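With one protein chain removed, the remaining protein chains of the complex are shown where they sit.
So, subunit A:
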Amino acid sequence: MQPKIYFDNASTTALHPEVYETYCNLLKTKFYNSDALYDASVEIQQMIEKSRLAIADTFCVRANEVLFTSGASESNNMAIKGIVFSSQDKKHIITTQIEHSSVYKTCKELEEVFGYDVTYLPVDKDGKVSASSVREALREDTVLVTIMYVNNEVGSIQPIEAIKEIVKKESHAYFHVDGVQALGKIDIDTKNIDCISFSAHKIEGLKGSGILIKKRHVPMIPLICGGQQEFGLRGGTSNALVHILFAKTLRLALDNQKKYHDLIQSHHDYLLNELNQIEGICINSPKDSVINIINFSYPQIPSEVMMNALNSHGVCVSAQSTCASKQGQPSKVLQAMGFERERANSCIRISISYHTTLDECKEFIKILKESCDKYGRV
C-alpha cells in the first residue's frame, strides 16, 4: 500500500534514483569478494577505496579514518564499546538523557554488565544539554563523552562546537558524536571530534549502510574480530557495493542540503504556523531545531491512536524514535525536557524532506484537524 503523505523522513527516506540505478547496475556483475587477489576483485577494492577517499575529503579527514559499517547503530556501538574497552583503567562515561537507543542502551549495558559509571546529563526545556554541564561532569577517569548532534525526536541541535572544545581542552576523554540526524541538515565540522557516526538510509541511501569516522589517534578494540577488512576493526567480507554507494549518497545529500534549504524552511514555517493555530496542540520542538523535524502533542489523543487515525488517511508519521516505537512507553526525550506524562504520551513527530510539497502540508493539516475534532476526548 502506497502512503499518500510521507512525513517520516527522519525515520528513513526513499532511495535516491541515482543511488538505486548505480546499485542495480553494480549488483548484476560486481559480486566478487573485494579482498581476493584477481583483477575483478581488485577493481572492486579500488572502488571502495575511492568511495572512502571521497567521503574523507568531504569531512576533511584522512581516508584511513573512514570505517564502513552496517549503519549508525553499529557505528555507535563500535565507537563507544571500542573506545572504552581499549582504556581499561578509566571507568567513567558521560552521555545525555535524550540519546538514541543505540547509544543509550549501549551505555546502560556498560553500566549494568561491565561496571562502568555513566553520567546521563539532563536537558533543558528546549531539549538541549548545556556545555557547562559537560564541564562539571568531567572527571579524571572519564574515558568517553558521547552526545548526539541533533535529537531524533524533537530536532534540537546540541552545542557540539562548545562541548568539543571543553572535552578537548579540559580533559583526556575521547569525544564521540552520533551525527545521524545532523547529516544533510546542518553543516558539520569534524575538527576536535574523535569519532562521529553516520547512516546512509536517512539521506536517501541504502539500508544496512553506515560509516564511523574515527580519528587516527583514537584507540579502538574491534567488536567483530575477523579478517583484515576496515583496518582490522570490522571483520567479515565487505558489503562492497553498499560501501561504494555511500560516497555518491553523501554527495547528493550535501548538494540537496544547499539547494533545497529555503524550500524546506518555507514548508516548515507553514506547518508550524498552522499547527500553532489548532487549539490544544503544543509544539515540543524548540524554535531553533533543525527545519526538517517538528514534534508536537495533542494531549487529548495518545500517540498510538493519533498515528492510527493519520495512517487510515495514508499519512505516515512517528511518535518517538521509530527504533522504540513498539514499546508503548511515553517518550523519554519529552520527559527529560520536563513535559508532563500526558504530553510525552501524545507526541507526534513529523519529518519532511525536499520532496514535501505545499499541497501535502495543507492536506496534512486538514486531516490532522479532522482527527483532533473527531477523536479528541470523549
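Keep this in mind: a residue touches a chain if its C-beta (ideal position, glycine included) is under 8 Å from a C-beta of that chain, and two chains touch if they have at least 3 such contacts; residues count from 1.
To be clear about the criterion, contacts and distances are computed from a predicted model.
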Record lookup, UniProt, unshown chain, options "Probable tRNA sulfurtransferase", "ATP synthase subunit alpha", "Ion-translocating oxidoreductase complex subunit C" or "Ech hydrogenase subunit A" -> protein name "Probable tRNA sulfurtransferase"
Among A:21, A:304 or A:342, which one is in touch with the chain left out? A:304
Residue-wise, where is subunit A in contact with the chain that is not depicted? 304-312, 328, 371, 374-375, 378
